[in-house]
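Here the complex is missing a single protein chain, while all its other protein chains stay put.
Let's look at chain A:
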Amino acid sequence: MRILATAILISMLVGVAGAVASARTTLTVGVFPDLDSVLKAVIPEFNKVHPDIEINLQTLGFADHHNALLTALATGSGAPDVVAIEIGYLGRFAVEGGLTDLSRPPYNAGELKDLFVPFAWGQATTTDGRIVAIPTDIGPGTMFYRRDVLEAAGVDIDAVASWDDLVEMGRKVTRDLNGDGKADVFLIAAASTIADAMYRGDIPEGEGVYFDARGRTVVDSPRFVNAFTVAQRVRQAGLDARIGAWSNEWYEAFKRGTVAVELSGAWLGGHLQNWMAPETAGKWGARDLPSNMYVSWGGSFYAIPEQSRHKDAAWKLIQFLTTRPEIQILAFRTTNAFPALQAALEDPLFDEPVPFLAGQRARRMWAEAAAKVHVSVIHPGDPVAQEIVGSALTQVLEEGKDVRQALAEARQLIERRVRR
């Protein structure tokens, strides 16, 4: 009898152990640099709360990561359980069937809406109301400026209230220093950046950058005409250095101080400090864009592919990463990823002076700017529209094409392409 009882007990224990072992889930998480640094820092914390979930981190280069995700979605297998998606790619992955709609049970992500910076939440919502991802970091648009360059030109950046003021300031800043008849210092690296900032600002509530709530393209609206016209004036007055972003010339201009301002996401400060122009520390300042315009310029999200087999665990991880202030602060400390979570922005860290910006308390300014960005929505046609509008802009700037005509043609091209 005792032998029998022992045998039963042992078999029960084995069964329980087996059940425990099978309850342990391995969750694959696909990320790109630098989000992998955030994950590496956070995983030990996550395992304290969820020891039953093991995380297998898969890091690929930025473009490779998104291409691999595309392949996995196309073929129906191989996607990680949780994926990071950058805002520039979010639109194209928002097509039905790829990413899990988190607005539905059991996720009911709609309840989390008020926790986040409103525009970031909107970016993860499609025009037909699905929530395809949860925001983790954001890129509030800002204007970086060189204190020394502006001082040498005798101009005051605080006097710049509107875009027209900025252009006027550009006329004073753009100068020929060595007397060869050509300008050596410019207002900005590329006039197109100004147009880019302007048409991303002031998006009517509920619309996207390029499409309205009903999915019709709005690229010939006054928002675009105005943005293109200002950029055209900057180019015609010779105020931009005609340097493309992410080129050696761009970094060189920042190092030498040959451009007075640059418009970008707040993240550019981190890049400047870490590798683009570290020796220029203390010479920079940051302020809001002219005309009280607040724009989103970058950001990352986490999503669950439809083919994930551990959606419960995936949702637990996403909530952990995005809704806990201490984790978002940790991410900010690790890689300067600006939190999308409102509560995280209350941290005293955001009131500290930033030495690279000559001790300016810029983070508080960015947090406040983020709160003012209009909520916009994404559309699967965004990548095409972005391309076609970008092309129209270069035609206006480089070839002197008429603004309205360029935009009307862009509209036709977008409509043609997006219909199928």
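The criterion applied here is as follows: a residue touches a chain if its C-beta (ideal position, glycine included) is under 8 Å from a C-beta of that chain, and two chains touch if they have at least 3 such contacts; residues count from 1.
Note that contacts and distances are computed from a predicted model.
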item: Chain not present in the shown complex, as UniProt names it (candidates "Cytochrome c-type biogenesis protein", "Sugar ABC transporter permease", "Xanthine dehydrogenase family protein molybdopterin-binding subunit" or "Type I-B CRISPR-associated protein Cas5"); value: "Sugar ABC transporter permease"
item: Given A:F46, A:F93, A:F116 or A:F144, the one touching the chain that is not displayed; value: A:F93
item: Selected from A:N56, A:T75 or A:N108 as touching the chain missing from the view; value: A:T75
item: Sole contact to the chain not displayed, among A:G129, A:G244 or A:P353; value: A:G244
item: Residues in chain A touching the chain absent from view; value: 67, 70-71, 73-76, 92-98, 182, 241-244, 246-249, 252-253, 258, 306-307, 380, 383-384, 387, 390-391, 394-395, 398-399, 413, 416-417, 420
